[in-house]
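All protein chains but one are shown at their positions in the complex.
Up next, chain A:
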């Protein structure tokens, strides 16, 4: 399993739309930038908020992701993946960096341990972000996976843990943690593909 869903070529229409939006940004088109924001603000902000648990930090990450796309649109290469995947990656990397820096800072300053995974202070975004229940933060598609795979992915992606930390946390050998993360994502890819195929049929 997995392989066939993963190797499905991207719909050429979607790749073309991504390339065109990128090219309009290269040519300094502010309208394209506003469209980019409208299309992906929710994706970028949600990822940042789910990882940082902090509304202000999430807004900062969101701003930096979109500004990077405006200032360096050519860093995105449509041939290598979707714009959605690219922005999600930038959002996640920045959010995780923030959380890890905060974690390191907390460890060195030996402050009392704050709520696990939370970035200090900030204004939480209502109950959407303060809700610590991990399950609540996962997509419907991920919740449909076997529990142990979903849990490994949540620890890595949402808590910003490395696979080594995931292994320690779950009491698994590192190799097992790595393969659970890979297998979980492969199954998620298949589930998301089916979801999109259903969408396509409805249209």
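Going forward, a residue touches a chain if its C-beta (ideal position, glycine included) is under 8 Å from a C-beta of that chain, and two chains touch if they have at least 3 such contacts; residues count from 1.
To be clear about the criterion, contacts and distances are computed from a predicted model.
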Name under which UniProt lists the unshown chain, selected from "Aspartate carbamoyltransferase", "Maleylpyruvate isomerase family mycothiol-dependent enzyme", "Transport permease protein" or "ABC transporter substrate-binding protein": "Maleylpyruvate isomerase family mycothiol-dependent enzyme"
Where the missing chain touches chain A, by residue: 5-7, 20, 22-24, 26-30, 33-34, 37, 41-43, 45-47, 49-50, 55, 58-59, 62-63, 66-67, 70-74, 80-82, 84-85, 88-89, 92-93, 96, 125, 128-129, 137-142, 153-154, 156-158, 160-164, 166, 175, 177-186, 188-189, 192
